[in-house]
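Scroll down for the structure; my scribbles are underneath it.
For this view, one protein chain was removed and the others were kept in their places.
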């Protein structure tokens, strides 16, 4: 079966609609959120129509079925990322997942391996999404630990030259993104993981922009924790994943507390169930878990390698076409080496907002602004950029539409 | 339009299915989670099929439409509970909402009105769901504040006789449930709120079991914070509400941090957007917010007073029928004064698990166990109970089926 | 009725007349286990005679399945060696996970095969395993207590 994005588009009902008076939808904003194939929508709908009940809590048939679907979804996600089933925790989003790990570390008492105190260090990078930056700033403020970071080079790569002074014996956790949502850069993990583990630190990987676009196997990567959002990987809104190595999850204190995550409860205290339950308080996002499972199965059927290859092809095409446009500056790597399909750029003195608005009038959806990575924007010397981000349903036709749109914008605003 | 539960059932597709070899579904587990009308499912589906995009972040048409839907949903929920629009915060569940307020208070620095320290007190009750108990235990442990509580009488009512020694000048927060998910008891709030406000404490109301079943107006109630879950009020899974008075939200520190809740961000620190944004980090559960809005509109069309009246009628009927069954002991009020449609009971020496299993074989879904209120179970002297909980789609026929099922269970296990 | 597979006569008998349900005071190890989702509890003691299980005794509250399963387990394992007990426990665990596809090895499991029907009711498997898990825990503790 060859990869056919036009056939794939037919699985996504949103492409049946048009934009701004009948224009074809050119959706280049998958970095913000992906569109949903019908099978994902159906999975949520089937849950509600046929099996809806609170999981783990009832002895009746609906509760059994709901539990089967929910735990089956956990199994599907685990298989997709090469994890053990009990290592996969459903959250509401990557943002929650990253808050989970940072708050849970903040909850670790003295003696617990996750305990942080003044003198300890947290390491991030300059290219983090706010979701993988602010929670660590807050944890540092709460515990007295310091926050340090890897810098970004003008080419949009991590500067690893000072790795040994960035990650030191004081470092307890290194949190970084697998792929930058702005630059498209795919970060080299080996050296960072090796150094982190050498000093006894854990690695938290923000895989929001990698899991949807390339094969990710948590065991192969060698990271300790990994997070991503369902809505960026063809799944529903309202579901994310937090993965951790089981021996670490056993020691990590819980974050959200409440029903279903307990072993025993008295008025004065409680003890916890083992993972994954320990980290899933309350009636979970069951229909969304079912939808996410349908999403990763849909991708597996197509083959994540095929998705990746397709995106590399389109990225190469766009980068080349863009390099021919004068006054267009790509913010990030200009070739496809270790690079995904998020392409941010500036264009002469046409502000990204105006460019985005013009493209929108042509049916082309891009994102403009700082993309929740404000410090990175400052570092790259651009107050804002326009970002086109690709996915499996994009075509060369979409790329051509974007290039035409950019050229037309120049005429429009140059009038 | 008179209230017709049989017509209402037709709006809920799950009632088209059967249980255990063709039996009619008698769903008496709405206290755990409610079933969903087609309009709610459609609202989620329409979002995905037609308008899916990340809210607040894009300048393109889909993002505009998604933002309209999401903010429109906020407006609908605000109208449903008599709140101002910017006071309504979307969370993933009541559990998250209750963790939000307790963690946010834990984040409050000295000088902030929510700051807690040793010597301060947190007050809960013995009838709290674990979700409104453990977060406060944890907050007490983190801050050194003490935890005290209102006791429950043998009749299943709050014992307010010692109110002045339970809520004292040291009390900073009183967290309690509006309606018990086990006993069905609706708590009298006036005296508690008056006393709490007298000593300068804030009131956090767990309205999980009241908002779905009776008219709740946050301003009329006079509470300071209120939480509930979407999935119990005919809405989707994966969405909850946190409401707070706007002047309090302005002072409350954020909980989850990340994208979209910021004003500015540097590598070393961040400042916050005003509420509701401050409390909604990340791409939100947009489709679920849309579904919840459809749910509250559906209920408003029927009239929440009509729903409540119907439930009181059924509760009265069931309580009477149950009182005729020997060996059946109702755990909670035995009349409908200040009481909702959650009826927990024990039945001779048939363990709730066994009774629940038998009822399930008859197509009747109830819940068994401690219902995430373990301390309350201990207080009432019952290791576990069977709980039947009612909602607008239940009928007298459902009640009769339950009563028949209980009687048949006796024969079955007495053999 | 399908339910009869779950509630076999043997189970209801053991529920009404649980065996070895009286805690001894001279156990080599005693544990307390709970089923967090329903609140069922068991306290269970083990006494060894070398490699042999001299006594299993217990107390607890719970549904017919958890009570009967614990009762049957004690009948079955008392007098066995630790190795035999662990083999039998493995077989029982396997049967519980069989989703109704197996009948169980009656030679090894004896009365415990009456619990085969439980495997079709996922929410109840934990009930059936509660006593067995407590035994496993207690026997390991008893064994290592003896060794030291």
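By written order: A, B and C. Residues from 1 in each chain.
Note that a residue touches a chain if its C-beta (ideal position, glycine included) is under 8 Å from a C-beta of that chain, and two chains touch if they have at least 3 such contacts.
The model shown is predicted, which means the values in this text are computed figures rather than measured ones.
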Contact list for the unshown chain, restricted to visible chains: A, B
Sole contact to the chain not displayed, among A:24, A:115 or A:351: A:351
Options B:16, B:217 or B:263, residue touching the unrepresented chain: B:263
Sole contact to the chain not displayed, among B:42, B:64 or B:320: B:64
Absent chain, residues of chain B that touch it: 56-59, 63-64, 67-68, 260, 262-264, 273
Residues of chain A (touch criterion as defined above) contacting the omitted chain: 20-21, 351-354, 357-358, 361, 368-370, 374, 377, 383-384, 412-413, 415
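Heads up, the rule we're going with is that only the chains that are shown with their structure count from here on.
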Approximate Å spacing (C-alpha centroids) for the pair chain A, chain C: 45
Between chain C and chain B, distance of the C-alpha-averaged centres to the nearest whole Å: 38
Chain centre separation (chain A, chain B; CA means) in Å: 31
Touching two or more other chains - residues of chain A: 57-59, 63, 260, 262, 264
Residues of chain C whose C-beta touches two or more other chains: 37, 121, 124
